[in-house]
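Every protein chain but one is kept in place in this view of the complex.
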Amino acid sequence: MDLIVFYLFATLAVIAALGVVALRNPVHAALCLAVVFISLAALYVLLSAPFVAAAQVMIYAGAILILFVFVIMLLSPGVDQGAGALKWQRPLAAVFGLALAVELILVLASAVLPAARGQYTPERLAQIGDVQAIGALLFTDFLLPFEITSLLLLVAMVGVIVLAKKRVRS
Amino acid sequence: MTVNHFVILSALLFGIGALGVLVRRNPLIMFMGIELMLNAVNLAFVAFSRFLQSLDGQVFVFLVLTVAAAEVAVGLAIIVALFRTRATVDVDEVSGLKG
Amino acid sequence: MSLDPLVITIIEALVKSIVVIVGLLTAFAYLTLVERYVVAKIQSRIGPNRVGAIGPIAVLQPIADALKMIFKEDIWPAQADQVAYTIAPGIAVGTALVAWAVIPLNPSLTIAGYKIDFYIADVNVALLYLLAIGSLGVYGIVLGGWSSNNKYSLLGALRSTAQMVSYEISLGLGLVGVLMISGSLSLVDIVQKQATVWNVVWQPLGLIVYFIAATAEINRLPFDLPEAETELVAGFATEYSSLKWALFYMAEYINMITISVIASTLFLGGYQGPFGILPGFHWLFLKIAFFIFVLMWIRYTFPRFRYDQLMRFGWKVLLPLALANIFVTAIVMVVLGR
Partner (left out) sequence: MPIDYLPILVMVVVVIAFAAIALTFSALTGPRRPNPSKLSPYESGMPPFGSARRRISIKYYLTAVLFILFDIEIIFFYPWAVLFRQLQLFGLIEMAVFVIVLLVGYVYIWKKGGFDWD
C-alpha cells in the first residue's frame, strides 16, 4: 500500500516538475509547480511528517506560488518566446542537468545510511503528535535559529518595501 | 519503502530544477526551478529524518521554508524592479551589472 | 469471510465521503432557497413564488434551479485559456468539499458491535489541514478570472486574491487562542474538551476575529468586492455559464457552511449540547444555522466596504487585534498558572 501511494505521487511529482521546465506559458508552469508541491506534501504524510506536509501546502502552494502568479500577471502577459541568445546553450544545459541528476542519484544511492538511533519512531510520533514533538524541539534546542528567522523576515520586509516603494517616492 | 526511494526521487527533482534554471530564459521560471531544487532538498531532509528517527530534519525544513519565503519575496521584488527599469524579463538582456 | 482491515477502512471512507458530499450538495441547494426567503423577509418582499410559495411545493424550487443550470448552454469564450478555464470551477468546489474530511459531526456510536465515527478522518493536524485547504481555494478564483480573458474577471480575481490572503493571516491567528486552551490540533479532541465549558467563554474576541476574517475569506458581503455586481459584473465568474458557473456558486455556499461549522466546532462546542437532550448532530445543525443566519443578516444590513477600507481594516485593525488576543490569553494563562 505504502509503495503504491509512493509511486503514485512520485510519478505525479516528476511529470509535473518536467512540466514546469517545459511549458511555455508561465501560468501553466506555475500550476504544474502547485502539483509538485501537493504531491510532495502527500509524500511527507507518507513519511509520518503531516505537520511538514500542512506547512508545505500552506506556505509553498498557498502563499509563495500565489505570489508567483501575481508577478506573472504583473510582468509578462505573453508567452515565453524561448529562443535564447546562444542556440547551443539549450542542449548543453540539458546534458549538464541530466548529468547532475545521474550523479546525485549515484552518490546518494551508494551512500550507506547509519542505523536509526533517534528516539522518534513513527509510532511514538503518532502518540505524542508530531506538531507537539516538533514544537518541543523548536522552542528548546532550536530556539536561536527560531529567533533568528524573525530577523530574516524583518530584513525581507524592509527590503521589499524599499524595492517596491521606490517609484512612488521619486 | 526505503530511504533510497525518496532520495532518488529527491535527486531527480533536484536535477529537473537545475535543468529549468539552466534552460529557461524567463527569470520567473528560473526562480520556479530554484523552488523545485529547494523542495527536493526538503524531501531529502524529511526522508532522512524519518529513517534516522530523529526530528532534526523536519525542524530544518521549517527553517528552509522561512528562508524560501524571504528569498522569494526579495527575489521577486528585484525581478519586478528590474522589469520596471529595463522593460524586459529575459535574463540575457540583463547582462550588465550597472543598472 | 473476513476482509482486510485496509479494505474496510477504504470502503468506510468511500461511503462516508459520498454521504458527506451528497449531504452538502443538498444543503447547498436548500440554502439558496432559504437565503432567498430570508432576504425577502428582510426587504419586505415575497420571495420566490413561481414554483409555489412557502409550503411543501417550494421544496421543488432548487430542483428546478438545478435542471435549469444543467440545460443551459456552456459557453467557452474564444480567447479563454481552455485548460485553466475548465479546471478552475473544479478546484473551487473541490477545496470547499475536501475540508469536510476532518470535521466531527456527532459523537461516535456503537451499533451491533461496530464502532461508527461521525468523521472521515481524525488527524492530529486537522486545523492546519483546514487552513492549508483553505489557502488552496484561492486558485479556483485566480485561475477562473485569469483564464476568462475578460478585464472584469481578472480585476475581480485579483481583488479577491489580495483580499483573501490579507484576511487569511487574521483567520489563522484568531484560532491560536483556542489551541492554547485545548492543547491539541485535532478537531475531535477540541470538541471533547468543550464538554463542560465552550471555548467562546474564554475566547470571545477570538470568535469575532475569526468570524470577520472568515466572512472576508469567502467573499460575502460586506466583503464581496470581488463580485461587486454593480461595478465588476460578477467579477471572476463573469464569463462562466451553465454547470461551471453552478460549481462556483456551489463552492461559495458550501464555504459558508464550512466556516459556520468550524466556528461551531472550535468555539461553541461542536456537537456538544447542554443537558444531554437532543442527539449531537441536532445541536451542530442549530449552531450552523445560527451562524448562517448571522451571515445572511449581515449581508442584507451592511453596505459594501470600499476596497481601500477593506485592506486597511484587515491589516491595521484585525491583525493587531488577533495578536493582542493571543498575548492577552497567554498572559492570563501564565498568571492563573494553568
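Here the chain labels run A, B and C in written order, and each chain numbers its own residues starting at 1.
Rule of thumb we're sticking to: contacts are C-beta pairs under 8 Å (C-beta built on N, C-alpha and C of every residue); 3 or more make two chains touch, one makes a residue touch a chain.
Nothing here was measured: the structure is a model prediction, and the numbers come from that model.
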| item | value |
| --- | --- |
| Which displayed chains the unshown chain touches | A, B, C |
| Residue among C:A101, C:I141 or C:L207 touching the omitted chain | C:A101 |
| Absent-chain contact - pick from A:A10, A:V45 or A:I105 | A:V45 |
| Identified contact with the non-displayed chain, of C:A162, C:L268 or C:L321 | C:A162 |
| Touching residues on subunit C - with respect to the absent chain | 6, 9-10, 12-14, 16-18, 20-21, 70-79, 86-87, 89-91, 93-94, 97-98, 100-102, 120-123, 127-129, 131, 148-154, 158, 161-162, 165-166, 168-169, 172-173, 176-177, 179-180, 183-185, 233, 238-239, 242-244, 247, 307-308, 311-312, 315-316, 319, 323, 326-327, 330-331, 333-334, 337-338 |
| Contacts of subunit A with the absent chain, listed as residue ranges | 1-2, 5, 42, 45-46, 48, 50-51, 55, 58-59, 62-64, 66-67, 70-71, 73-75, 77-78, 122, 126, 129, 131-132, 134-136, 138-139, 143, 146-147, 149-151, 153-154, 156-158, 160-161, 164-165, 167-168 |
| Subunit B, residues in touch with the chain not shown (by the definition above) | 62, 65-66, 69-70, 72-73, 76-77, 80 |
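Throughout what follows, only the chains that are shown with their structure count from here on.
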| item | value |
| --- | --- |
| Touching both subunit A and subunit C (chains) | none |
| Geometric centre distance via CA averages, subunit C-subunit A, whole Å | 28 |
| Subunit A and subunit B: spacing of chain centres that average the CA atoms, whole Å | 6 |
| Whole-Å separation of chain centres (CA-atom averages), subunit B against subunit C | 33 |
| Junction residues of subunit B - those touching two or more other chains | none |
| Of all residues in subunit C, those that touch subunit A in their complex | 6, 81, 83-84, 123-125, 128-129, 131-133, 135-136, 138-139, 142-143, 146, 154, 158, 161, 165, 184-185 |
| Of all residues in subunit B, those that touch subunit A in their complex | 1, 3-20, 22-26, 28-29, 31-33, 35-36, 39, 42-44, 46-56, 58-59, 61-63, 65-70, 72-74, 76-81, 83-84, 89, 92 |
| Touch list for subunit A against partner subunit B, complex | 2-3, 6, 10, 13-14, 17-18, 20-21, 26, 29-30, 33, 36-37, 40, 43-44, 46-49, 51-52, 55-56, 59-60, 63-64, 67-68, 71-72, 74-76, 80, 82, 84-85, 89-90, 93-94, 96-98, 100-102, 104-105, 108-109, 113-114, 116-122, 125, 130, 133-134, 137-138, 142, 145, 149, 152-153, 155-156, 159-160, 163-164, 166-167 |
